[in-house]
Every structure is written in structure tokens, then in C-alpha cells.
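Here the structure comes first, spelled out in C-alpha cells, and everything after it is commentary.
Our next item is chain A:
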Amino acid sequence: MSEPFDVDDETPAQQQGKAGRAPKGEAGRLVSFLHGIAEGKLEDRLDVTSFSDPGLRAVAEQANAAALRAAADIREARQRVQLVTTGVDEAIEAMIRLVIQGDLSGTLRLGVSDAALTPLIAGIGQVMETLKKFVTEIREAALQLSTSSAEVLAAATQNESSTSAQASAIHETTATMEELKGASHQIAENAQMVASIAEQTLVGGRQGEGAIKSFMSSMESVKRNAIEVDDAIAKLSKRVERIGTVVEVIDEIADRSDLLALNAALEGAKAGEAGRGFSIVAAEMRRLAENVMESTKEIKNLITEIREATHAAKEASDGNKKMAAEGEKLGGHAMESVSGILSGIQETSDAARVIHLATQQQRTATEQVVQSMSEIEEVTRQAQAGSKQATGAAAELTKLAERLADLVKRFKVE
Partner candidate 1 sequence: MSDPISEILLFQVGAHVFAAPVRDVVRIGTVRDSAAEELVLDTALGTPFSRQRCIVVASPGSERTLVVDQVVGFRTVGENDVQPLPAFAAACIHSGALAGLVVLDDIPTPFIDLPTLLREHAARRVTPQ
Partner candidate 2 sequence: MWDPKAGFGQRMDVGPRGQEAWFFCLRILGGRYAFEAALVTEVVRLGPLTRLPAAPPFLTGVFTHRGEVLPVLDVSQLVGQGSIPVRPSTRAAIVHCGPWKVAVVSEAVEGLITVPRRALEAPPAESSGVAEFLSGVAQDRLGAVAILDMPRLVEAARARAVPAGGAAA
């Protein structure tokens, strides 16, 4: 056993070992008690009354008091720790709830209160506030973003369609210009043709002038001829009529002869044998009469033909006279027309040349326009491509904005 206060020399274990050899007496009990305290057994109390030594008793009382105090302190501390731990747990739980439910609307309230928790609560409150603000800002930004991207999309779409329309309008214009180019080319060619035809016509027209003049004079002679023909026809008709009358007379005579012959034959027949000769003569007479009638029939046919021909000739002659008069009139008109045509042709010729030149100019201008139009088309095509891209991007943006909005929706801030 070492000296009771010579603790430095021994290790605790040595001491403990030595404790088995407890210090003698009350000092020893103190030591063990204090040892126990040191080891954390704070619930033990010394029975002070058991100490005879007043000094030791005083130490024992103080030791008790110390132990009591320590135990109380420790209990208090433990309590506090428990509190704080609970508070912290609550805070953690609240924060978790926050994160899960997204409810930033309220303030953090703990079921327990402790001064040590105050900074924690304040800190958490600050965090929440910051979060709230943050979320609010994000929400607003998301909203703005949504709106803007919608606007952009709308604008891009509009742009796309207007560029599309523009592109097709330009395309149409180009096509029209192409046509115009082609047409003006044709016009130029036609004008060239017109000019050359006009030249030819001019020559022909001058010739025509001469032809008409000679036509007019032949009309004159036709008219004169027609009058002569008229006279001749009139004379012919008269003669034919006279012949007709004569033929009629002959016919009449022939008919009579035929009749006589018939009756003669009849008598001859009735007389029988006696009248045989008579009958023969009568038969002969009849044949003669028939011949005459045949001839007169032929002449009559001929006369009819002549009459018809004469009539036709007269009509033709009348027609001719009329025609000659008409012709004279027409010739006069023709002369006027030809003069008009000749001057007109001159004008046409000049005009054609002017058109030719004009169309040549137009052609160049048209070509230029076409060129410009192709350039514009190219630009427009690019713009179209660009606006398509823009539309695509805007659409993407809108989608993202929506997603963001969805995300922040989870957080309640009011």
C-alpha cells in the first residue's frame, strides 16, 4: 500500500490495484468515493455521520456536495443535450418535410425550446427565407420565361409563315418575270416580223392600187357589154317566139293530117277488101303526119331549151349589170381602203420598229429584274431556313420553361 496522496507515482491501474488494498479508514472511504466520482458514479453519497474525523467529515460533506452538484450538473447538461438533440431532430425533420413537401410557407416552430437552439432556428429560418425568396424568384423567372418563349415562338412561327409566304410570292414573281421575259422575247420577234411584213405589204399595196384602177376600168367595160348582151338577148327572144308560133301552126296541121289519115284508114277498114288500097295510102299519110309531129316535137323541145338558155343568159346579164354596178362601188371603196392601208402600213412599219426597239429594251430590263428576283429568292430562302431554326429553338425554350414551371410549382411560398 502506497501513500494515499502519492497518486502520481502510480498508474491508475496500479492504484486501482491498490484500491483493492483500500486505504485504511475513512480516508480510504473518501478516496474510494472520490475515485467513484472520478469514474462517474455520482449517485453515491457518503454517509457523513460515519466520519469521526471532523476534517474528513467536512471533506466528506464537501465531497457529497460536489458529487451532488456534479450529478445535478450532469443531469442538467444531459437534459439540455436531450432538448437540443430533440430540437435539432425536429429541425432536421422539419427541413426534410420542407424538402419533401416543398412547404416554405410557414416558419419553423420547434416543440422544444432552448437557448442553444435559437441560433439553429434562426439559421434555419434564414435558410427558409432565402429558399422562399429563391423559389419565388425562380417562379417569376419561369413565368417570364414561359411568356417570353411563347412570344418568341409566336413571333418565330409568324415569321416563318410570312417568310414562307414571301418566299412563294417571290417565287411567283420570279416565275411571272420569266414568263414576261419569254413573252417579251416573242413580242420582239413578232414585232420584227410585223415590220418586215409591213415592208412587203407596202410594196404589195402599191401594186394593189394599180390593180384596182384596172379593175375599175374592166367594170366599165362589163357594164357596157352587159347592155349590149341585153339587146342581143331581147332580139333572140323575139325570134324564138316567132319560131314557136310557126311550130305551133305546123303541129296543128300535122295533127289534122293525122286525124284525116286515121279516119281514112277507118273508112278503108270498113270497106274491107275494097278499101285495102285506100287503107294503105291512109296509113302512109299517117306515117308522114307522125314524122312531122315527131320533128315538130323535136323543134318544140329545142325551142324550150333555147328559151331556158335565153332566160338564163338574161338573168346572167342582169346579174352582170348589177355586179358591174356593185363592182364599181366596191372598186371605189377599195381605192379608199387601199389608200388608207398604205398610210396605215407606213405607220405600222414605223410602229413595228419602235416596238422592236422597245421590246429589246424591255427584255434587258426584264432580265435584270429576273436576276434581282433570284437574289431576293435566295435571301428569302435563307431567312426561311433561319426562321425555321428560330421556331425550333423557341419551341424548345417553351418546353424547358414549362418543365421549370412544373418543378417550382411544387414549392408553396404563400
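On how the list was made: all candidates are chains of the complex that A comes from, given by their letters.
Just so we're on the same page, a contact is a pair of C-beta atoms (placed from the backbone, for glycine too) under 8 Å apart; a residue touches a chain by one contact, two chains touch by 3 or more; residues count from 1.
Computed from a predicted structure; not experimentally measured.
S.K.: Since the rest of 1 or 2 are in the complex but keep clear of chain A, which one touches it?
M.R.: Looking at every copy, the candidate touching chain A is 1.
S.K.: Within the complex, which stretch of chain A touches candidate 1?
M.R.: Spelled out, the residues of chain A in touch with candidate 1 are 255, 259, 262-263, 265-266, 269-270, 272-274, 279, 283.
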